[in-house]
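The complex appears here minus one protein chain, its other protein chains still in place.
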Amino acid sequence: MTPDTPHAPAQASVLKNLDAVRAMIKRHKLNDYIFSLIGLLALMLALMTLMTLFIDLIMDGYQRFNLQFFSDFPSRRAEHAGLLSAWVGSALVMLVTFIVAVPMGVAAGLYLEEYAPKNWFSDLIEINVTNLAGVPSIVYGLLALGLFVYILDLGQSILTAGLTLGLLILPIVIVSTRESIRAIPTAIREAGYAVGATKWQVVHDHVLKYSYGGILTGVIIGMARALGESAPIITIGALTFIAFLPPSPITDVAPFINFEWLSSGFTVLPIQMFNWLSRPDQAFHINAAATGAIIIVVTLLMNGTAIYLRYKIRKNIKW
Amino acid sequence: MNNATTPIKAESRNLNFFYNGGMHALKNVNMPLYENKITALIGPSGCGKSTFLRCFNRMHDLYPGNKYQGEIVMHPDNTNILEHGVDPIEVRMRISMVFQKPNPFPKSIYENVAYGLRVRGESNKRMLDDKVEEALKGAAIWNEVKDRLQDLAFNLSGGQQQRLCIARALATDPEIMLFDEPTSALDPIATANIEELMSELKEKLTILVVTHNMQQAARVSDYTAYMYLGELMEYADTNTIFTRPSRKETEDYITGKFG
Partner (left out) sequence: MNMATTVLNQSFKNAISPRLAKNVRRNIKERVIEFILMIAALSAVATTLSIVAVLLYESLSFFKTVSIVDFFTDTQWTPLFEDAHYGIMPLVSGTLTTSAVALAVAIPIGTITAIYLSEFASHKTRETVKPILELLVGVPTIVFGYFALLFLTPILQKAFPDLPGFNMLSAGIVMGIMIVPYIASVAEDAMRAVPMSMREGSYAMGATRFQTALRVVTPAAISGIVAAYILGISRAVGETMVVAVAAGQQPIVSFNPMESAATITAYIVQVALGDLPHGSIGYQSIFAAGLVLMAMTLCFNILGHVIRKKYREYY
């Protein structure tokens, strides 16, 4: 295994061809530079599109930015057509979505992280959660139509919509719950058990308490998603001209709360935008643009809050 | 052995180094690297030996905020490789490195070794085949892999991967090879293989090795430098350092009074 070269050190190939090597390095660094420009361009493209989109909506729809737009019902005349039924409907549907998705999602996340033994059963549940996250939203709409509207006879109502969207965002809530719980070090749990706490006490007083920030982040992102979803709601059907409001949940007669609104017809913001957009009449496109701008602002605010919240949590927590 | 006839391949002159944030990690280090000799750097954790090593191939440039002060001059061309106008890429083509934990690329054995050549624009298959074979032989691993050059490098054992990394570093005919604790992640047999390899390699090039293992330094190197808290405490030929160190600090470290 002795080398064949003579005792004198081998002249480095670099020193021998210094000029050629330097020229080649220069070429490669040029490629480097060109790619970094292309990369920056690609990045800008992605970001600028959002900007352009938003500005376009505002420019097209600014005529409708007045208080009337929010307090008018849809109408056959574009100038008088407003968002009242849409944003009230959105609010009510999101309420049901929240009630469906959050308790169930957090509970499921808790179970998977704290209680589930490592066997085929919990693997099955995990596979399902991952799979559901990848199911197109319109398929949830088909589920709602076949199961909720007809088989369970819940009708084309706010309840159905809330259930559907709740199932849609369930994977989001479950995954964010799991991730927040995972971030809590085992040492804290062990400290709890060491003083004699039961499993539920440890989970409730420690795990949940420290992870609720992360869970909240996931819930906000899920709700923002629910606000903007239109495909499943369209599939439920009967969203033609909604010029009425669902019955109020609060009444002035005992027992002061009723649930009639759950079975009411309704519309939501993205659907209203879709309706207006689908009309050939240009005037309604202005309404659609205005609605679009509003939807973007609300969803961006919600998502922005969630991202900011997560950033703050990561910074502040020092285990 | 410290005589005027042994040529110096490179030397640091008043080298200071500051990490991002201001930590003064190297303090006025003046040290020669004699040509075709192995120089070992020893010292306790945090003494700056790896920091010093990584100055030679400008590794610190990869992380923003680091500052060099002073010079590292290479001979015979008398270039200060730390100078602003000198391209780190050119420096790295003359000085290569073997890392503590073997880090082969997710490629075949052949392609790992050929990487340095391809990066230099070499694409002639005959040339590549020859150089790869030469490098693998030089790293004493040719016989073990010659029939499976297209296998993924990850399938090799730890010791083999490290020898592969040595072959990779060797393939481009570097003038200096830097070894950063090359055997700390390997078993004793693999360690012995690599130490033997280093002794052979010095015939062709100059070697600077950082090691946590004093016995290794004593076995393998011609010159040894003892560093402590960023300063070069003592530098001499290996024999002298380990038998008649002139400073008490060196003696304390070598006799294990602290580590």
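General remarks:
Note that the chains are named A and B in the order they appear, and that numbering of residues resets to 1 at the start of each chain.
Heads up, the rule we're going with is that a contact is a pair of C-beta atoms (placed from the backbone, for glycine too) under 8 Å apart; a residue touches a chain by one contact, two chains touch by 3 or more.
This is a predicted model, so every value here is computed, not measured.
Within the entire complex, contacts from the absent chain reach the displayed chains A, B.
Residue A:Leu167 is the one among A:Ala78, A:Met94, A:Leu154 or A:Leu167 that touches the chain missing from this view. Among A:Ala20, A:Ala91, A:Ala283 or A:Leu300, only A:Leu300 touches the chain that is left out of the view.
Check B:Ala10, B:Ile38, B:Met59 or B:Leu149 against the missing chain and you find that the one touching it is B:Met59.
Taking the complete complex into account, residues 25, 28-29, 31-32, 35-36, 38-40, 42-43, 45-47, 49-50, 52-53, 56-57, 60, 103-105, 107-108, 110-112, 115-116, 122, 124-125, 128-129, 131-132, 134-143, 145-147, 150-151, 167, 170-171, 174, 198-200, 221, 224-225, 227-231, 234-237, 239, 270, 273-274, 277-278, 285, 288-289, 292, 295-296, 299-300, 302-304, 307, 311 of chain A touch the chain not shown. With the whole complex as reference, residues 57, 59, 62, 64, 89-90, 92-93, 96-97, 99, 101, 103-107, 115-116, 118-120, 152, 154, 165, 168-169, 172 of chain B touch the missing chain.
To be clear about the criterion, only the chains that are shown with their structure count from here on.
Chain A and chain B have centres, each the mean of its CA atoms, that are 51 Å apart. On chain B, the positions that touch chain A within their shared complex are 9, 35-36, 77, 87, 89-90, 93-94, 119-121, 137-138, 140, 172-175, 200-201, 203-206. If you check the complex, the residues on chain A that touch chain B are 1-3, 5, 7, 9-10, 12-15, 21-22, 24-25, 28-29.
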